[in-house]
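One protein chain is absent from this view; the other protein chains keep their places.
For chain A:
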Amino acid sequence: MSSHSTTAALTQPAGGKRADKTFKAVAYACGILILVVLAAVALFLLFRALPLITGDQAANSETISNFTGGKSTNFWQYVGPLLFGTVLVSALALIVAFFVSIGIALFISHYAPRKLATALSYVVDLLAAIPSVIYGLWGGLVLVPAIFPFWNWVAEYLGWIPIFAGPASNPPRTVATVAVVLAVMILPIITSMSRDIFQQTPRLQEEAALALGATKWEMIKLAVLPFGKSGVVSASMLGLGRALGETMAVLMILSPGMTYSFKLLQASQSQTIAANIAAQYPEANDLGVSVLIGTGLVLFVITFVVNYIARKITEKATA
C-alpha cells in the first residue's frame, strides 16, 4: 500500500461515528432530565406553598388552627414540632440501623462462609423490596403488642435517663417503636452499600495488616473500615433520606402529637411531616393543601441539607 492511500484513510470518517453521537445525546438527555424533574418538583412545592406568604393571613391562621385544634395559628409554630418529630424519628432509626448494618455488612464480607454470605445478601436485598405499607401493618399488628414488655422494662430500669422516662405507653404507638420499624426499613440499603464497599477493600491492604500480626478484627480496623468510611457515610445518608420521607409506616404505627418532646416511650408526643401530610390531606381544603405543601417544602429543604452535609463529609473522608 502506498503512503498516499494510508494518509487518505486518516481523513475518512471512521465507522460507528453516528452511534457514538447518538449515545452521547441520549446520555446528555438523561442527565438533563433528572435536573428538570427535580426543578419541577421544587417549583411545584414553591408555587403551591406561595399562598402561605402572599395570601390572606387570617384565613391561613384559621386553617392551621383547625389542623391543630387551636394550639397553633402560625405556620412556623405548626411546622416546628413536625420537623422536630421527623428529625428525631429518623435520627433514632439511623442510630439503630447504622451499627446493625455495619455488623451485617462485615459479617457478609469478611466472616460468613461463602454460601451463607450469598444467602444473607439475598435476604437483605429482599427486605428492601417489601413495600412500606407492609412494614406499617407488621409494625402495627405484630411489633406494637410484642414490644411493649421490652419498653416497659426499659422505662422501669432505665427510666432515670430522660429519654426513657416512663410510664411506657401501652399500646406503644410511640417514637421508639416507629424508630425500630424505620431502622429495619433502612437497614437493607445501608447494609448492601457497606457490604459492597467492604468487599472492595484492596487485598494488599488486608494482607499488610495481617502480615503485621493483626487479628481479624484489627485487620478490619486497619484496612477495611478506613477504606470503606466514605462509602458507609453516603450509605447512611441515603438511609437517613429514606427515613426522613417515610410516610406509610409512620402513619400506621405512630400515635401523633405536636410537642417538642424527647419522651420516646410515651405516645402522642410527635408526628412526622410526611405522615402528617398523608393524614391531613384527604380532608384539607385548598388553603389546607397549601399549608401541607409548605411543610413538604420544609422536608424537601431538610433532605437537601442532609445530602449536602453527607457530600461534604465524604469529600473530607476521601481527600
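Going forward, a residue touches a chain if its C-beta (ideal position, glycine included) is under 8 Å from a C-beta of that chain, and two chains touch if they have at least 3 such contacts; residues count from 1.
FYI, contacts and distances are computed from a predicted model.
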Quick one: the chain not pictured, UniProt calls it what, "Peptidase M75 family protein", "RNA polymerase sigma24 factor", "Phosphate ABC transporter ATP-binding protein" or "Heterodisulfide reductase subunit A"?
"Phosphate ABC transporter ATP-binding protein"
Per the whole complex, from A:103, A:145, A:167 or A:226 the residue touching the absent chain is A:226
Among A:20, A:56, A:207 or A:315, which one is in touch with the chain left out?
A:207
Would you mind spotting which of A:56, A:156 or A:218 touches the chain that isn't drawn?
A:218
Even though one chain is not shown, chain A touches it at residues 114, 202, 204-205, 207-215, 218, 222-223, 226-227, 229
